[in-house]
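As you look at this complex, bear in mind that one protein chain is not there, while each of the others sits in place.
Right, chain A next:
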Amino acid sequence: MIHFLSLVLAVTAFAALALSMKRHQRDLAGRTLSEREAGRLRIGGWALIALILAIDIFAFGFGYALVAWAGHLTMGAWLNVAWLCWKSPPPRSR
C-alpha cells in the first residue's frame, strides 16, 4: 500500500516538474504557464519528492527507504514519460 501511495505521489511530483518546464506546458496544460505558476509547480514538485522520502522512511526505516525512494521516483518519472508520449501531438510531421 505504501508503495502505491508513494508511486501516486511520485507521478504527481514529476508531473508538476514536467509542467514547470516550458517545452512541455503546451502538450500537458494546453497553454504556456506564467513564470510564477511554473515556479510554484517546481517548488511543489520538489516538496513532494521530499515528502515521499519522509513517508518511505516512516514506513520502511531509513536504509530500506532510500532504496524504495529511488525506485518510486524512477517509476514516477517513467509514467510521466509515458503520459507525455500520449499527450504529444502525433508525430506525422516528417
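FYI, a residue touches a chain if its C-beta (ideal position, glycine included) is under 8 Å from a C-beta of that chain, and two chains touch if they have at least 3 such contacts; residues count from 1.
Everything below uses one rule, namely that contacts and distances are computed from a predicted model.
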Identity of the absent chain, which is to be given by its UniProt protein name, from "Caa(3)-type oxidase subunit IV", "Peptidase", "ABC-type quaternary amine transporter" or "Trehalose transport system permease protein SugA": "Peptidase"
Contact footprint on chain A, counting only the chain that is left out: 2-3, 14, 17-18, 21, 24, 63-64, 67-68, 70-72, 74-75, 77-78, 80-81, 84-85, 88, 91-92, 94
